[in-house]
Every structure is written in structure tokens, then in C-alpha cells.
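For this depiction, one protein chain was excluded, whereas all remaining protein chains were kept in their positions.
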Amino acid sequence: MLTTARVLSTRLLQVIIVALVVMIGTSLLVRLVPGDAARTILGDKASPGALDALRQTLGLDRPIAEQIFISIGRLVQGDLGTSFNFRGQTVTSLIVPALLVTACLAALAILLSLLVGIPLGLGLALVRSSGADLLGRLSLTVLVALPSFMAGLILLYLVSIRLRIAPAGGWAGSWPSNFGYIWLPAVALSLYLGPLIARTVRQAALETIQQPFVEAARARGVSRHRVIICHVLPNAALPVIPLVGFNAGVMVSGAVTVEAIFALPGLGAQLVQAMGTRDFPIVQGIALLTAVSVVVFNLLADLLNLSVDPRLRSR
Amino acid sequence: MTAEVTTKLDDEAVRRPLTPRRVELLVGLTLIAAVVLACLVVPLINKTDPNALVAAPLQPPSGAHPFGTDQVGRDVFIRVFTAGRVDLTLAALGVIVPLFLGTVIGTIVGASRRRAVDVVTMRLTDGIIAFPFVVLVLVVVLIVGADTQIPPLPAGGASILVAVWVVNWTIYARIARARTHVLREEDFVAAGRLLGFSRRRIVMRHLLPSVWPATATYAVSDALLLVALIAGLPFLGAGIQPPTPEWGSIMYEGRAVLTQAWWISLTTAGVVLVLGTGVMLTVDSLIANPRRVRIP
Partner (left out) sequence: MTETLLHASNMAIEIDGRELVSNIDLEVKKGASLGIVGETGSGKSLTCRAIAGVLASTGGRISRGTLTISGEDITVPSAHATSKLYGRMVSLVPQNSLSALNPLMRIGTHLTETIKELETEGGIDPQHRAVELLGRVGLRDPETVMRQYPHQLSGGMRQRVMIALAIAGRPELLIADEPTTALDVSVQKEILDVLRRLSDEENMALILVSHDLGVVTAATRSVAVMYAGMIVEQGPTETVLQNPRHPYTQALLQARPTIGQTGRLIGIPGAPASPEDWGTGCRFAPRCPHAQPECEAAIPTPEPVGNQQIAACRRVHDLMVTHPAGAGA
């Protein structure tokens, strides 16, 4: 039996674990790498000053326990460190605006996926012709097999370059013009989640239709239309909530790569730049932030599930 | 790193003759085999050096160069299938270790009646599963060094594998645990205990064999996710370093000239898509498909 309190505490614990894993993981890893970690990260051409600065940031001059303690302390205060590349600017100030862009992209993609995926899945389960169902199912299979960034490439070519109905990447800088740049990447992302949702809903709907309560409703006079919308659909759509939660991490990975392809100023762009300049605090900061975001997203999914499914609540 | 996870396997599917499901399985396996074989055979037959300049740059597909040439004049066809070896090998390695590790750990945890063990493992794995994988790999790549080479792996491969191994075993553990929970209520486990088999024996000889199908099925789709991950890395500034050809880096280089030379990125994408479709069809054919009935 779940309650809101239990769900909250579980996810809160998960946030802590996730943050700890990142901090401890990176602290361990930099010490386990043979040779000078700072040099490995910055490359051989780095200046001694830069190397020293990085060593200090990584806490290589301190024992590991102390290092972890300090980073956690900073983390709790919301301090993710300072960028290496952009002197003086905190990691937080650099990545939060990017996070918002990525969040918009992901949100739009999820919305599209739900709007198309759920009706499609239901439709395939109900369609009379099993040939149509097979065709639909195969198409969905191919789409799910397509990695998001490849979908992005293909769409970029077909829609932006060939058909010219979308810009080939870029950003407007202000809403609502940004929509013009974000819709195609969002479609690319939703080409994975949408079919995934459709498959799940189709499966769930087929199972639901065989449930006694569906034929029982018909037998007592409830119209076919109402049976589909009020009985089959809610039960078939229920698994979508944990499905989306489960795939939050995959979505973030996909979003970040798609952004890189479409040159959107989100976390993807930040990552590309940070990897290029070996800006360790930024990369670590993004890892932390995205991991925590995924947990928070899962928390929201849990709460939604709790409010929608009465079986989870009582007694 | 997850897509859908379902442990409902359909054992009947394997026994009957040419049902649609069988066909699906065969088609899926054929597609996978086609790509894998091509990656093995093409570089053996076609002795062109994937990194050599063989023709004018940016040539569209032709008889001599089925996938055209890239911006420096290399033959894309040979590059794609040489690259395939790299991607497939890394994916296989990236899956095998977590598969074994995760299945064993998950089965042991699932068989354990001690609540503490279960709770601790669950919290830990849940925490790790939440990670957006790509970002994690980048952190590791940055620390371990993008060019680090541990032969025979290509440059950059070691860091990817480390990141994958550390994180990916958790999902297998989860599947194994869930399956073990179901299995341990079965009569044959009780029978084993009554016959005096040791815990260890029950886990190894009785539980594990029934857990493998569930995790192995997931491993197949996981391999695909891994290929997608590896191929996506170059777009984020990591991944297998040139000059080793890799699907992702080919597509990345092709992105810059997408307008003039679509074939570089898109033929590669096509091959990956064929492989991916094969994987999905195979996995789908093994999972239970409910009957289609009408609403009265």
C-alpha cells in the first residue's frame, strides 16, 4: 500500500542516493585513473596553472573522504562549482538556462507522444482487420528500433533540407518564435516514445478487452462507445504512467543528443562545449542535475499513478 | 538504460510450426544475421582500406561505391561495415558483463528472504537506473580520457565500457529479482528445500536456469540500446576516436555535409535501422502477444 508520504520519502532517498553515487563515483574515479587525473582530463597541452586549479577542484590534494564531504556540503547549498572555461561563472548559472530549454524539448516530446501514442495504441487494439493491426505493429516496431538521434538526422534531411518546412537547426532566442525551431527536434524525440506508448497501450487494451468487466458492461446495456472510452481506455492507459517514468532517463539521453544535432541551446550544446574544453565541473554538474531531474520526474509520475489508481491507496 | 521491460515470455511460441510469431522470429534473426555477416564478410572480401582516399570526395552512391564517398574521398560502404565490427563488438561486450553480473546478483537477492538485503539492493539499483546514461558516460570519458586506449579496444572504447558495466547491471538485477520472486513460490523450489538441497544449489541449479530467458531476452534489446548510445556519443564530443570508423562518427561527419551528401549519414543510419528492426522483431516474437477479441 502506498501513500503520498511513502512515495515522497522513497524518491527523496533516491535523490540522495543518486547525488551520492555521482559524487562518490567521480571522486573515486579520478583517483583510480592511473597517472595524473588533471593531466588526463585537460590534455598534455594544459598550462601548469590550469592543472593546479583542476587538481584543487577535484580535491586531489585532499583525502577522498574529506573531498566527498566537502562536495556534498557544497551541493546542499546549491553550489555546483565554477566553470573552468568561463572563468568566474558558476556552473549553476550556466546550465540552468540550458536545462530549461532541454526541459521544454522533453516536455513537448512527451506531450506529442501521449497525444498520438495513446489513441493510436487503442485504435490498433480495436481495429477489425488484423492485417491493419499487423501493419501498424510492424511500423511501430521499426520506429522503436530507430535511435532518437538518427530520427533527428533523417528528419533534418527530409523536412528541413528537402522539404524546407523547418529550419535546419538553430534558435530564435525568444518565445514564441522558438517553437519554430523546437518542433522538429521534439518530433524526432517523440518518434521513439510515441510508438513505445502505442505498443504498451495496444497490449494493455487487448488484455483489458478480455477482462470480464468489459463484457459485463456491454451485457447490462452500456453503449460500445462508452465502454471503449470510460472502461477500456483508462485501464489501458494506466501503464503509460510508469512507462514514461521509466523512460525518463532514455528521453534525457535522447534529448541531449538531438539538441546537438539541431544546435539547440540546451544541455546538449553545453555538453558538447564542455567536452571540447574539458570543462569538468560543467559535465559533472549536468550529470548531477539530469540525474536528479529524472528522479523528480519519476516522483511526479508516482504521484500521478497514486491519484489515478484507487487500488494503490486504500486499506 | 531501459526501453520497455516485460518478463512475460511465451513458451508456446517455440513449439508450434510456421505461425506468424515464428515468421517474425525468423525475419528478425535474418535481419540481424544479415548485418552481422555483412560486417564480418564485407571487409574480408572488399580489401579497400576504410581510411584510404579512393575516389573524388562527395560522390553519390554508384556501382563502384555503393554508399558513395565521404568528404575526404573514402569509400563509405567499406567504412560502414568496418565500423559495424567496432559497434557490434562493443555492444556485445557492454551487454555480456552486466548480463552475467546482474542476473546472478539479482537472483541471489531475489532468493534471499532477508528483507534488509532486498530493500538495500532495490534502493541502490533504483537510484542507478534513473541515470540518463549518455551523460554518465561523458563524465567517465572525461575522467578516464577520451583517447585512452586499452588494446585491443579502439581509442575511447574502454571508458565507454567502464561506464556501461558500472551502471547497466542494475536493470538485469531488477529483472532477475522480479523473476526470482515469482519462481521461488513454485513447487519445485519447495521440493528442493525439502529434499535438503543447499540454498546455493537451489539458486544455481534450479532458479538461475529459469531466470536466464528473461534477462537474456532483455539483453538482446539492450544491445541495440547500447549501439544507439555508442553511436550517439560523437555528437556530444565523445565516442570512439578517429581514425577508427564507427557508425556514430561516420554519421557525425556526415551531418556537416548533409545537404550535399545525404548518403554518408543516411546509408549508415539505414544499416543501423535494419539491425535495430531485426532486434526488435526477435524480441517481440518471444514476448506474449494477447489474443485479439472484439467488444460485443
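Each chain carries a letter (A and B) given by its place in the written order, and its residues are counted from 1.
In the analysis below, contacts are C-beta pairs under 8 Å (C-beta built on N, C-alpha and C of every residue); 3 or more make two chains touch, one makes a residue touch a chain.
In this text, all values refer to a predicted model and were calculated from it rather than measured experimentally.
Student: Touching the left-out chain: which of A:G43, A:G73, A:G180 or A:P234?
Tutor: Touches the omitted chain: A:P234.
Student: One chain isn't shown here. Among B:V36, B:A55, B:V220 or B:I295, which residue touches it?
Tutor: B:I295
Student: Out of A:K45, A:R87 or A:R311, which is the one that touches the chain we can't see?
Tutor: Touching the chain that is not displayed is residue A:R311.
Student: Using the touch rule from the top, list residues of subunit B that touch the missing partner.
Tutor: 291, 293-296
Student: Pick out the residues on subunit A that sit against the missing chain.
Tutor: 209-224, 226, 230-231, 234-235, 238, 308-311, 314-315
Basically, only the chains that are shown with their structure count from here on.
Student: Please report how many Å separate the Cα centroid of subunit A from that of subunit B, as a whole number.
Tutor: Chain centroid spacing, subunit A to subunit B, equals 19 Å.
Student: What residues of subunit B sit close enough to touch subunit A in their complex?
Tutor: Of all residues in subunit B, those touching subunit A are 1-5, 20, 123-124, 126-136, 138-146, 148, 166, 224-225, 227-229, 231-232, 235-238, 251, 255, 258-259, 262, 265-266, 269, 272-273, 276-277, 279-281, 284, 289-296.
Student: So in the complex, which bits of subunit A are touching subunit B?
Tutor: Result: residues 13-14, 17-18, 21-22, 25-26, 29-30, 33, 37, 40-41, 125-126, 128, 130, 133-134, 141-142, 144-150, 153-154, 156-157, 161, 168, 196, 199-200, 203, 206-207, 209-210, 214-215, 218-219, 224, 227-228, 232, 243, 246-250, 252-253, 256-257, 260-261, 268, 271-272, 274-276, 278, 280, 283-284, 286-287, 290-291, 294-295, 298 of subunit A touch subunit B.
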